[in-house]
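Only a single protein chain was left out; the remaining protein chains are all shown in position.
Coming up: subunit A.
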Amino acid sequence: MAKINPPVDVVLVGLGWTNSIMGMELTEEGLSVLALERGEDRDTVPDFSYPKMADELTYGVRLKLMQQPAKSTLTVRHGLGDMAVPYRTLGSFLPGDGVGGAGVHWNGHTWRPQPQELRLKSYVEENFGADIIPDEMTIQDYGVSYEELEPFFDYFEKVAGISGKAGNLNGELQEGGNPFEGWRSNEYPMPPLARTHNDTLFADMARDQGLHPFPLPAGNASEAYTNPYGMQLGPCNFCGFCERYGCMNYSKSSPQTCILGALKRRENFSYQANSEVLRVELDSDGKKATGVTYIDSEGDEIFQPADLVVLGTFSLNNVHLMLISGIGTPYDPVSGEGVVGKNYAYQMNGGSTLYFKDKEFNPFIGAGANGEIINDFGVEQIDFAQEGFIGGSYINAAMTNGQPIRNMPLRSGAPSWGAGWKQAVQETYGHTMTIGSHGSNMAYRDCYLDLDPNYTDDHGRPLMRMTFDWKANDVRMTQFMKQKIDTLSKALGPDDYKLSFKDFDSHYDVRPYQTTHNVGGAIMGSDPSSSALNRYLQSWDVHNVFVMGANAFPQNLQYNPTGLVGALTYWAAKAIREQYLPNPGPLVQA
């Protein structure tokens, strides 16, 4: 029999971006809020201190800040007929671990979706006809509009402290910003980061081509900044240790730098690290959560009663917890029935590496969200009927670091070992820049998450199983971007360049790092038969469970997810505060 804690009003599962926000919002209501974080407690000093963070081997290669597969992982397969095997070595994606979650080790790319991406299915049907949607593609609308979310994007950008340049202020296009973005009510809280050489080269070339370059919206502070909570960021010094690292300089937007110091002052808030929630407990008819069961740092199993449960762990783990706890009906890819696990999607990326004999880029002067972007080939800019795919990309010239182990780009044909390799590295280091495509990924009937029938974790729970592979629609999208990037690369006049894009023979490979933008699996929507969460991220089935994170995306954006994740969390928090607390129950009638 598990030990039982005194009840709290709210238990937050996980303490990264989303539940740090929830902690602020719900403690303001006077509720007692307890956060349970399975990883360790972490703070800027001492955990991310200079100079120990600038250690590529420990953090960049051995991934000390990430979830360790030996403790927690999932299985992966390509298709329904395959046997899934465990993801034993981190590669393709890197779920974070510990207080701050992935908000500690991200790069800080902070986007809003284009407005039509939030109603993608309707947009496609209205503009190109339902018949261009392939049979197996299961895209949906989010059930919430850009207009509704705008104030929440705005507020999250203020809390996170984003450096950038607006392209569309209340409908008025702005010089130097992204003319293809949705309208925004305010300029970014800070001006863009200083430009690096690659940024300038790319921007000048793009303008010459009639394109519209703008600085990447950065969760890296361009100057000293104080957010609405009084939390502070110091100016980013372009140290080049951003993604995979905690920021040593209070410069990267993270729960630690932007929220937690303020949250920890609240007397009605508490948190416990090293406390892993195993499942959400439901009452006898399964309609209401009674709390959560977790294992504390001593290894004791404890029941924590609560009136409200907010799942705010990494998207994959949120889905796993729902499947384990029996919240909602598991998705069945054969019948198409059920919702939990449905529409898992990823990100379709590609890129070009350009070598210039006579140009020096000083790549060690890098920031996680340094970069120049064009969005001329975004989701809203492409004629899907004409091009034969649904989706889009932003194209970036980013320079984040010059770390010596993993950032040794080589010219095509250079040997990969020995004296020849050394020679090639010497010639190439500091003389390359990249142009990348960061693209959408649609949802498909047979790309989904469920419980693995064979493998269990160290608590005896079935591992989650990911079934996923690349589909022709998305390969056509990335091949389209390949042509564009080929043209852009040539226009820069490099001595050599090489392109790397998925093609029709490509299968999903978990080994090389691609991105940690794993989305879907517990998606939001307007209909309980096709979504696990309603438009307020509330479980359709268990009304006192809310689920925050990119698991809510019905398919993936062309952008990095954090901006939308933050906005959706504030949107859900407002609904909880104003609608749910006065009258607990389903916020949308099924």
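Methods note: a contact is a pair of C-beta atoms (placed from the backbone, for glycine too) under 8 Å apart; a residue touches a chain by one contact, two chains touch by 3 or more; residues count from 1.
One rule holds for everything that comes next: contacts and distances are computed from a predicted model.
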From "ABC transporter substrate-binding protein", "ATP synthase subunit b", "Cytochrome c" or "FdrA family protein", the hidden chain's UniProt protein name: "Cytochrome c"
Touching residue (missing chain; options A:226, A:500 or A:529): A:226
Option from A:64, A:498 or A:577 whose C-beta touches the chain left out: A:64
Residue in contact with the excluded chain [from A:19, A:44 or A:407]: A:44
Absent-chain contact - pick from A:265, A:357 or A:459: A:265
Contact footprint on subunit A, counting only the chain that is left out: 44-46, 49-52, 55, 58, 64, 223-224, 226, 229-235, 237, 239, 248-250, 257, 261-262, 264-265
